[in-house]
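Removed from the display is one protein chain of the complex; every other protein chain stays in position.
For clarity, chains are labelled A, B and C in written order, and residue numbers in each chain start from 1.
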Amino acid sequence: MEFAAPEIAGQAIPGQFVMIGLGLPGEPGLFLPRPMSIAQAEGERLGLLIRIFGAGSRRLTALEVGERALLLGPLGSFFDLGSATRVLCVAGGVGLAPFLFLPRWAERHAPGNRVHLVYGERTASAVFDPGRIHELAGVEPEIWTEDGAMGRMGRVTDRLDVARVDLVLGCGPVPMLKTLQAQIAGTGVPAQFSVEERMGCGVGTCVGCVVAVEDGGRGWRYERICVEGPVFSAERLRWSI
Amino acid sequence: MEFAAPEIAGQAIPGQFVMIGLGLPGEPGLFLPRPMSIAQAEGERLGLLIRIFGAGSRRLTALEVGERALLLGPLGSFFDLGSATRVLCVAGGVGLAPFLFLPRWAERHAPGNRVHLVYGERTASAVFDPGRIHELAGVEPEIWTEDGAMGRMGRVTDRLDVARVDLVLGCGPVPMLKTLQAQIAGTGVPAQFSVEERMGCGVGTCVGCVVAVEDGGRGWRYERICVEGPVFSAERLRWSI
Amino acid sequence: MVDLGQTVLGVEFQNPILLASGCCGYGEEYAGLIALDELGGLVTKAVTREPRIGNPPPRVSETPAGMINAIGLANVGLERFRREKLPWLRENLRRAYVLVNVAGWTVEDFVHVVRGLDDAEGFLAYELDASCPNVERGAEFATDEALLGQLVRSVRAATQRPIVVKLSPQVPDIGRFAEICETEGADGVSTINTFPGLLIDVERRRPIIGNVTGGISGPAIRPMGVYATWCAARRVRIPVIGIGGISGAADALEYMLAGAPLVQIGTALFVDPEVVCQTLEGLRAYGERHGVHRLADLVGALEA
Partner (left out) sequence: MVDLGQTVLGVEFQNPILLASGCCGYGEEYAGLIALDELGGLVTKAVTREPRIGNPPPRVSETPAGMINAIGLANVGLERFRREKLPWLRENLRRAYVLVNVAGWTVEDFVHVVRGLDDAEGFLAYELDASCPNVERGAEFATDEALLGQLVRSVRAATQRPIVVKLSPQVPDIGRFAEICETEGADGVSTINTFPGLLIDVERRRPIIGNVTGGISGPAIRPMGVYATWCAARRVRIPVIGIGGISGAADALEYMLAGAPLVQIGTALFVDPEVVCQTLEGLRAYGERHGVHRLADLVGALEA
């Protein structure tokens, strides 16, 4: 979905998100705004990739041209490409969103990167059109489906070769990220994951959206996904405790 | 506004109403359905005349073609023309609604009536287009506005001549109906008023919508506007006590 | 096929869906709109010793995701209920069970109504509306432990029929009140009644409701109702009937998972009488989707 949001689009960095809602008084099933990764930012246009889970996302995807939504952003931390040149993006399901934005952004802001995108879904019917991915992101995705009806059969994490990359970026369901975390552990390849939790404010005031992260050797602590995240260094993530 | 509601339209009698809402889960400002007088019933089409008061009526008037509303009806009592031949209809504001329906219905079901419609609004800008009234109701309305900017200046009750009619029907704000009630008292001319109150169920279960009426000489009692009303014999009305 | 039946209060309810007191009159009013005999049952409007005209209008209005009401227990009174309303229920509800909601201001009021109905036919049990304001000693039965104990004890002594006590959510620890009901011999409790609320028309600077304050019901209070049901169900062995904001199968299932074998639908009926059918269909569909053959197995199955 596309929104006219010049201020957000102008500042967005891949990995960041917006809070999108209907404002007050809201509607049934969409009172609080929902966090959504920025999936495109071109000129004044902001693109989101929204998958229908429950009532909130159903209402959002039903927005019609001309209807107004309330957007707050860009919010949170972002993928930090640093000096990496070979970047592997691993996307599970709608975790694809930030990686629709990242490759072209990288071309512009950190040229010389080679981005490889691995994208998995449970079934072929859920797969976001690969042609459209290429068009939006500028890269050819490597597709996996669990039923094998499209792309390779299995999960994105089944045959990952992290040896030949400088940086791994992940966004998707927690089990996928945990597997990825385990695979990378000990390889020395740095990784950054974008994680999710239900949010209230989106700007750090409510302390609602925490995830457990490593606390500099002193065990773990909670950090706010909306401010310290949503992108965390993979090795720090201890998930919910 | 027009709705496709064949079952309701087929059975409706002037004075009756429908409950109109959005069903579950509703929307902010329109959770409970609202009672609305039936203003037209032609073939399969049901017509309502809705004036914007608060959030509920604002939402209803914003319904777009193709959107669905939940309609329950026809409900309640109705204007009983009996053997009257000269009928005077007195409408205040949106109390016009049932009288857009009544004259043509009377032509069909109780021919030989002469219906005279007196219709008042505070300001000219609020007046429902007289040409359209003629078209829908088949009678030429006598219009009153308090500012005198359209029709006669003053209130509908300022110059009523009830002497030459057999039946007076009233629908409008309580002060108007009370004045009318006082004017008719003692003339021997029967009158019926359609009255309003906030409703819950619309079908008599919640006992939410009462008005005080004469209780056969033994003082007063509350009757439900949605079942015993909305049309009551004027002499019985004791209003809220 | 999913079995929706629930064995509660000594009988088999064909399904867990009842209509809540005050929201379905005496049944008759909804007969043309709802297939009443397909329900688990219904709870009548409160019956008091004497007929009551109730509060001045307006008596109802809308609130965010809910409504406010101050009907004031308007009802036909014991005599007419027995003479005019009960026979209709007896004739027309063959499979659905009737609970008679009883209200009063003194223990004696309740006992009087129960004694006056007890030998009549056409209903299964009493639901005591223990939340009338301004009763003896100024409190409500449902918010005063001693008063509530006395009420249940006295009604217990007056009847052999099952007694369900309807509790108020407006207490710090509803579980305690459920325990008192159990100890004093009640056969079940129902949670919850409405929350007191006040709605103001700021343009006129006046309350919208004729009675000034009223009770809040509808989806807005559902999370509080599920909480109260869960609290009560963990403290007593007698069945807890879940009430508050139910508008469909998912809502009913929340109450069932929290521990309620039966639930009641109130306010949602006003928004769409079809909610009853839809809820029953939704429960069946849920059972099939999850391979639950007996819905009764879900009662209290919340993993918490």
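Rule of thumb we're sticking to: a contact is a pair of C-beta atoms (placed from the backbone, for glycine too) under 8 Å apart; a residue touches a chain by one contact, two chains touch by 3 or more.
This one's a predicted model, so the numbers in the text were calculated from it and none came from an experiment.
**Q** Among C:Thr63, C:Gln264 or C:Thr279, which residue is in contact with the omitted chain in the full complex?
**A** Of the listed residues, the one touching the omitted chain is C:Thr63.
**Q** Touching the absent chain in the whole complex: find that residue among C:Leu18, C:Leu89, C:Ala125 or C:Leu257.
**A** Touches the omitted chain: C:Leu257.
**Q** Specify the residue from the set C:Thr106, C:Thr159, C:Thr213 or C:Gln278 that touches the hidden chain.
**A** Residue touching the chain left out of view: C:Thr213.
**Q** Given the full complex, what residues of chain A touch the hidden partner chain?
**A** Touching the chain left out of view, chain A contributes residues 21, 23-26, 28-33, 56, 70, 72, 197-211, 221-222, 227, 240-241.
**Q** In terms of residues, what is the contact footprint of the unshown chain on chain C?
**A** Answer for chain C: residues 63-66, 68, 139-140, 143-144, 168-173, 195-200, 202, 205-207, 212-213, 216, 218-224, 226-227, 230, 245, 250, 253-254, 257-258, 286, 298, 301-304 touch the chain left out.
As a convention for this text, only the chains that are shown with their structure count from here on.
**Q** Considering only mean CA positions as chain centres, point out the chain farthest from chain C.
**A** Comparing chain centres, A lies farthest from chain C.
**Q** Distance from the CA centroid of chain B to that of chain C, rounded to the nearest Å?
**A** Here the centre of chain C sits 35 Å away from the centre of chain B.
**Q** What positions in chain A touch 2 or more of the other chains?
**A** Residues 25, 28 of chain A each touch two or more of the other chains.
**Q** In chain C, what residues contact two or more other chains?
**A** Residue numbers touching two or more other chains: 64-65, 219.
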